[in-house]
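For this view, one protein chain was removed and the others were kept in their places.
What follows is chain A.
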Amino acid sequence: MPHPPAVRATGLVKTYGTSTVVDGIDFEIHPGEFVGFLGPNGAGKSTTMRMIGSVTRRSGGDLAVLGLDPSTDGPAVRSRLGVCPQDDLLDIELSSLQNLTTYARYFGISRTESRSRALELLDYMSLSDRAQDRVASLSGGMRRRLTIARALVNRPDVVLLDEPTTGLDPQARHLVWERLYALRDSGTTVVLTTHFMDEAEQLCDRLLVVDKGTVVASGAPRELIDRYASSEVVEVRLTHGRPAEWAARLDGLGERTEVLPDRVLVYAQDGDAVAAALERLGLDVSSVLVRRSSLEDVFLRLTGRALVEA
């Protein structure tokens, strides 16, 4: 391989007291790759990001970021990272513009350069008209965009984005997507976490599905769909009763069923055949929908049961 990995984790572990929140995960992220972490709440995504970002020390295993050990070379690692944490902690005493300029100064960027980058990024995130406003007066979505802008101010080699588009309206989300595409085209390595499957599918070259601190699957979005979901899904809703009560009657129609609070998913290679068979059962069906399977189905299969039970 021509380049060493941007991030390499081997048997990475994080414990808090007696609970193990990251339980020996292995992964490699290559320079220029766009990698997404998927997983239910509490899976350990943010904790992993924080270990990569050298703000949380690992409890075990090995971790190399840009060839350096984040627990001993923190400042050197951080100088080349751009981090958008899950919570927007902006400097509430300062304006939007000042937030970016002061942050740039923490990286040793000159005053004039800091200012020109800050103005450029505000424009890039459609925040120019709020440049002089205190961040306390910004809306949640604007703060999120400002936090993303802040992560880019040092022109990082690796960008860590923890749920960057949570809380954004559809327009803002697409704006951010466009920016992230541009970032990828520029050769920047991007690591992102998200709960939006469409986002993961569209943006990421490769996904790591995490559950209870372990990687349960990894691969390109399409690969995961091919591997973990049949090609089609039939969504069945009945007029009466809760899905849990009647789901068993659909057994055998497809390869597998998934019971959700309002409907049952039947996975099959041929959805229309399942729909026809369903009709012959004579159930009081309120709706039947045949569709191609998506990343959402993969996510449900790999991690969904815990969510439904919870």
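By definition in this document, a contact is a pair of C-beta atoms (placed from the backbone, for glycine too) under 8 Å apart; a residue touches a chain by one contact, two chains touch by 3 or more; residues count from 1.
As a convention for this text, contacts and distances are computed from a predicted model.
Only one chain is not pictured, and the protein name UniProt records for it, out of "Carrier domain-containing protein", "Transport permease protein", "HTH luxR-type domain-containing protein" or "Xanthine dehydrogenase YagS FAD-binding subunit", is "Transport permease protein". Contact with the undisplayed chain is limited, among A:H30, A:R105 or A:R237, to A:R105. When the full complex is taken into account, the listed residue touching the unshown chain is A:E93, out of A:D62, A:E93, A:D198 or A:E279.
Of A:V83, A:V176 or A:L250, it is A:V83 that touches the chain left out of the display. Remark: the residues of chain A touching the chain excluded from display are 15-16, 53-57, 59, 70-76, 78-79, 81, 83, 85, 89-95, 98, 101-103, 105-108, 150, 154.
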